[in-house]
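One chain of protein is taken out of this complex; the other chains stay put.
Letters A, B and C name the chains as they come in the text, with residue numbers starting at 1 for each one.
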Amino acid sequence: MSHIHLPDGIMPFAWWASAYIGCIAVLCIMLRLINKEEVRRKIPFTGVMAALMLISMSVPLGFIPVHMSLSVLNGILAGPALGFIAVFVVNIMLSLMGHGGISVAGLNTLLMGSEALIGYYVFTVLKRHMKPSLAAGISALAALVVSVALMLGVLAATIGVEEALPGHEQGEKGGGSNTVSFLSLSGWSAAAVILILGMLTEALVTGMIVSFFSRVRPDLIDAPAVFNNNRMG
Amino acid sequence: MHLAAVDYMAVNGKSFLHKAGPHSKILMTLILIAGVLVADSLAKLGLIFLFAAVLILMSGADLKEIFHLVVYPAFFSMVFALISMQQSVITGAKVMLRAIDAAMAVILLITTTSYVDIFAVLSLFLPGVIVDIFIFTYRSLFILLEKLENLLKSIRLRGGYHPLRLAFNFKNTAGMIGVLIIHSFDMSDRLYRIYTLRGYSGRIPLTRKFKTGACDIVLVVMSVLLLTGVIIKWNI
Amino acid sequence: MEHLVKVQCIKHVYPDKTEVSLCGLEFIVNAGDKVVVLGPNGSGKTTLLSHILGLLSPVEGSVEVMGKRPDKSFNAIRKHIGVVFQNVDEQIIGPRVYDDIAFTLRNERLPGAEIDRRVREVARDLGIEGILDKIPHYLSGGQKKKVALAGAIAMKPELLIMDEPFDGLDPKSKAEMVSLLNSLNRESGITLIITTHDINIVPQLASLIYVISAGQIVSKGRPAEIFERIDLIREANLEPPILTELFSRLKKRGIPVGLPDSIDQAESILVELLQSGLDS
Partner (left out) sequence: MEHLVKVQCIKHVYPDKTEVSLCGLEFIVNAGDKVVVLGPNGSGKTTLLSHILGLLSPVEGSVEVMGKRPDKSFNAIRKHIGVVFQNVDEQIIGPRVYDDIAFTLRNERLPGAEIDRRVREVARDLGIEGILDKIPHYLSGGQKKKVALAGAIAMKPELLIMDEPFDGLDPKSKAEMVSLLNSLNRESGITLIITTHDINIVPQLASLIYVISAGQIVSKGRPAEIFERIDLIREANLEPPILTELFSRLKKRGIPVGLPDSIDQAESILVELLQSGLDS
């Protein structure tokens, strides 16, 4: 869910440029790590996953002014490498749809990508000890805590804390009222409540979907990561 | 999502901008955004706005859609303009105009160039895996949006949506997403199968014929001139 | 008397600017009718159904269902209509078959015992009691169609709308579906509006046929009336049912035959004719 909806021209150059460089570096590492044959099998899956992420981001949650992104689920199902690439694709497509600036796409990829990566690794550890649904929920929560902290940190460092409140809007119309209503609540406590609700929602949904899968398509959850000789876990 | 509307404009438009090559239009967009980022005065930002606006008008785009697309960044930048840049009206206006300019540059690109052509240009720089994922994402997005629309229709027809019952809507929405996800994964299995049968080997071949005509040269030269104008410190 | 459904010369514009118009005759359905809508691909059958359901609003023309505008009075009308769309996969929402059939009932907040009674009753009628606990995703195509139908009729609707219900069904399931629909109409008085490309089934099902072609509702009538005018059907890019075609060719050659609805009828017509021929 961490995702900065900033238009171009607000984030300072040094920040978005270095985020792009970081993003490209991670992409290169991920591309190097993957096993070509395995990847070929999972590319359609990854594309479908990315499409699902785009769709989930346009589903209004109604009562909280944030939206899901399913990026943790994406990490769990597509694996870290393809998961990260899917996040990149999603963010480029978003900015090509006029959602958020082109310049912040790199930063957003890093933020959402961190959810995919952390979610994946926490899940692989946890799933040995508990039900997959619980493991997924906890991994999602863990990943989201980290990424939200990162997001707030970035915003605070670049444009000042008070404005860093997540005035997320869903869809293109009507979201404004949400933002306005939460702005009128007093700053931090309202923001904290919103963020926590958002994180819980995404964690809950991730857990529910994984639980559904463990009944219907267990093969998807047990699928190994797409790496050469499992070099990374 | 405005994706479908944008896509439709890009695919079905007939203006000279639609006919220009995707490579030159992407280049123009990047130059314009660079101009937005370096422009330091309202006048210069206004000039870029004018440039983009004239081209959008010439492309025969659906202005209602364009308006919707611009409102979004305008709204966000307004929040920043209002709160953080209280020093002067000029700074606030600059923040907003920057956001709007950049958005217009992108909108100009996407309403005159189909995603397919944009991917084809990107494929010159990006690794095949990523380009393939772009293409699969784009196509599945349309298929899934249709499925989603049908699911939403059924839920409404079967009384599963009440404007005032939030928890109730939430439960049915969750159920719907679950169904959609399961369908999507089955779909990805089928996609994979048919693609391997058709010889897919980890690279979807694309048509990349970027002809550079007079239009392309004019567009790029004009945007370079604009950028130069923006960079130069005018002492008038 | 008031009509159940009345559509007058509507025009619809899809977001991508595709225009679909349905002018010509009025589309009128009365309570108890079994209406079949015929027309080539892309002629606007599904669009017509969506307007009747209030999912779309016409740019021009008027749609009335039970005396109201379905797009304005969506929730009031919805409760009286059951729907099964073409792609049943995208319509089955419940995690288990039982939940799906109970979906609308629960949404209408019927008491639990009543819901249970109705779900089991409708499942029994459709012969799917055995799969109430299954996950719908893994059912066969025919079973899914039945589950969707069960969900649609659990609320005891006055009007049942089905878009291409016979698609992908094997002959036996098709015949079962036809007799099921006929008995729903006969016994529960449910009015039917059905679209199909399976023309050979139409004589066994329809009490009234509308033919759509090139943006016009070009004809309306009982099956015998419609199928008699083979030229009209051909003009609409459709084919008459095989038996109708055969018998009207015989007729044209001066052989005195009526148009049969079923194989049984065709058989007896021919046998009689041949015997009288042989006798004479």
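The criterion applied here is as follows: a residue touches a chain if its C-beta (ideal position, glycine included) is under 8 Å from a C-beta of that chain, and two chains touch if they have at least 3 such contacts.
Treat the numbers as computed from the prediction; the structure is a model and nothing was measured.
For the chain left out of this panel, the touching residue among C:Glu26, C:Glu239 or C:Asp261 is C:Glu239.
Contact with the chain that does not appear here is found for just one residue of C:Ala31, C:Leu232 or C:Leu270, C:Leu270. Remark: the residues of subunit C touching the chain excluded from display are 16, 39-42, 86, 138, 140-142, 164, 167-175, 197, 199-200, 237-239, 242-243, 245-246, 249-250, 253, 255, 263, 266-267, 270-271, 273-274, 277-278, 280. Listed for subunit B, the residues touching the missing chain in the whole complex are 7-8, 11, 114, 116, 119-120, 135-136, 138-139, 142-143, 187, 190-191, 193-201, 204-207.
In the analysis below, only the chains that are shown with their structure count from here on.
With centres defined by CA atoms alone, the chain at the far end from subunit A is C.
Rounded to whole angstrom units, the spacing between the C-alpha centres of subunit A and subunit B is 20. Subunit B and subunit C, compared by their mean Cα positions, are separated by 42 Å. Those residues of subunit C in touch with two or more other chains are numbered 95, 137.
Counting partners per residue, subunit A has 212, 216 as the residues that reach two or more other chains.
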